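Pasting a structure below so you can have a look.
A single protein chain has been omitted from the complex, and every remaining protein chain is retained in its original position.
This part shows chain A:
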Amino acid sequence: MIQFMLLFSRQGKLRLQKWYSAYQQKDKKKISRELISTILGRRSKMCNILEYREYKIVYKRYASLYFCVAVDPDDNELITLEVIHRYVELLDKYFGSVCELDIIFNFEKAYYILDELLVGGTIQETSKKNIIRAVTAQDMLQEETENPRSTQGVLEEMGLA
């Protein structure tokens, strides 16, 4: 099971964090800080697996973003890499060749997509098509249910107008 997922930039800025177990706020910050500095310190040719506390950390860099996932020690590290890749593919499909800025300005969308891929740290759907369909359907629903007066504003805000 995935315990938490962090997305951060090459400059060490956190772009997304998802915790599937309860941690103290202080601990979350400490873990993020330590992992970001450890991973940024690793050379690109090193393997993508680290041992950290009681977890195995599996990470991968895509362009300027690092995707970092903590799994239990008996989890399959290689399939975890595929889960990360699946998420990246989904972001790419949703945003259309995604870049870091998309995720910064639409961070809530990045979360919505993640929530359609994983629930409680376990993968729930392996069909990319189904996931994108579910996310866009909810985007539509959000649009419809919005107060018509502010629809334009929300659309702009969500980057759909």
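Worth pointing out:
Please note the rule applied: a contact is a pair of C-beta atoms (placed from the backbone, for glycine too) under 8 Å apart; a residue touches a chain by one contact, two chains touch by 3 or more; residues count from 1.
To be clear about the criterion, contacts and distances are computed from a predicted model.
Think of the chain that is not pictured: of "Type 2 DNA topoisomerase 6 subunit B-like", "Vacuolar protein sorting-associated protein 45", "AP-1 complex subunit gamma" or "Rab5 GDP/GTP exchange factor", UniProt labels it "AP-1 complex subunit gamma". Among A:L40, A:C99 or A:I123, the one in contact with the hidden chain is A:I123.
In the complete assembly, the contact with the undisplayed chain comes from A:L50, out of A:L35, A:L50 or A:L65.
In the full complex, chain A makes contact with the omitted chain through residues 14-20, 22-23, 29, 43, 45-51, 76-79, 81-83, 104-105, 107-108, 111-112, 115, 119-120, 122-130, 134, 137-138, 141-142, 144-147, 150, 153-154, 156-157, 159.
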